[in-house]
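Here you go, one structure.
After this line comes chain A, so read on.
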Amino acid sequence: MEDKNKKSPFVTKVELGIIAFAIILPFIFDSSPYFQGLLIFVLMWVILGTSWNLLAGYTGLVSFGHAAYFGIGAYAAALPYYHFHISPWWGLLTGGIVAVILGYLLGIVVFRLRGPYFALGTLASAEILRLIFGEEEWLTNGHNGILYMTTWVSKYPYYFIALILALGAIFSVKFVMRTKAGYYFLSIREDEDAAQALGINTKKYKNISTVISTFWAGMAGAFYMIYMGFIDPEVVFALHNISIITILVGIIGGVGTIWGPAVGAVVMVLVQELFRSSIFGLAPSWVSGMHAFVFGLLVIFVILYMAGGILGDWDLIKKKLKFSRKVETSK
Partner candidate 1 sequence: MLKVNNIDMSYGDLQVLWDVSFEVKKGEIVVLVGANGAGKSSILKTISGLQKISKGSIELEGENIANVHPSEIIKRGIVHVPEGRRLFNEMTVEENLIMGSLYGEAKQKRNETIEECYTLFPRLKERRKQLAGTLSGGEQQMVAVARGLMSHPKVLMLDEPSLGLAPVLVQDIFSIIKSINKQGITILLVEQNVQSTLTFCDRAYVLENGRIVLEGTGQELLKNEHVKTAFLGI
Partner candidate 2 sequence: MSILSLDKLTKNFGGLMAVDHVSFDVNEGEIFGLIGPNGSGKTTIFNLINHYYTATDGKIIFKGQDITNKKTFEIARLGIGRTFQVVKPLRRLSVEENVMAAAFARESTFAGARKVASEMIDFCNLTNVSNMKAGGLPIGGRKRLEIARALATRPSLILLDETAAGLNPSELDEAIDIIKGIRDKLGITIIIVEHIMKVIMNISDRIHAIAFGATITEGPPAEVAKHPTVIEAYLGSDYKMEGQNYA
């Protein structure tokens, strides 16, 4: 790390490199919209993982129900289209806002809870939403879901929209973490009692963190609707496929690090897709049945041996890799 006392620039050289790289990336795979599609999924998970990370990794509020905000964002884009043929693109405006409203309302209930109770409370809220959206067919078309013919065949516009959203999420988190609010989030995560004694209005700052987090989760949902063109409650409010995977993306990459969820998203999508496609058809087909299995093993491995995730334990990993390569000169 650089000298701590010198405030590092908001966008570092490495980050500029990553952004530049991300801009070139789709053109490298110009001939393969399929790969571009995977990249878009990675970006979507970056948004969702980053959103969760602000709440859980930086503020200590471990949400097990992020699907609630993702799903409501997706429906915010889909419902006006379904009922009034208003373009789902408006969802990129409303998705985040609706999710924030939901986050605030759920916060009234779940912020009374701490620790595992908070986790269970958030999990249950998302499940209840899933059931309601499945049941109230007049409003949501129930389990039939809502289909929208996507606007473009080309992946480029979607890729760049997703990239803008992902960078927006990442840098909004980075920005807020460099303000007073960021310090307050961390204080609440480390010790809520101490934070109060330092004059921090913990409730207010939990809400601020929730607002930012749920906004991006909602945007991810709205983007999903626009890009996928199809949602149903089982998909967007899924406990395992959304809420839990979001957490796993966070912990694999590194909880409480700016770029951790991005790394986690890359790893998660890669592992899933590599195995689902039997390593692009190179391996025997039974391998494709193992994608969830391998991902589960990866989760177990990371929790057991790299509690900080790939980025959080990066120094440790580097050291181990170095050791195996050459004998390090003594310090």
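In this section, contacts are C-beta pairs under 8 Å (C-beta built on N, C-alpha and C of every residue); 3 or more make two chains touch, one makes a residue touch a chain; residues count from 1.
Here is how the candidates were picked: all candidates are chains of the complex that A comes from, given by their letters.
If you're wondering where the values come from, they're calculated on a predicted model, not measured in any experiment.
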In-complex contact of chain A, chosen from 1 or 2: 2
Chain A to candidate 2 touching residues, read off their complex: 4-5, 178-180, 183-184, 186-187, 190-191, 193-202, 256
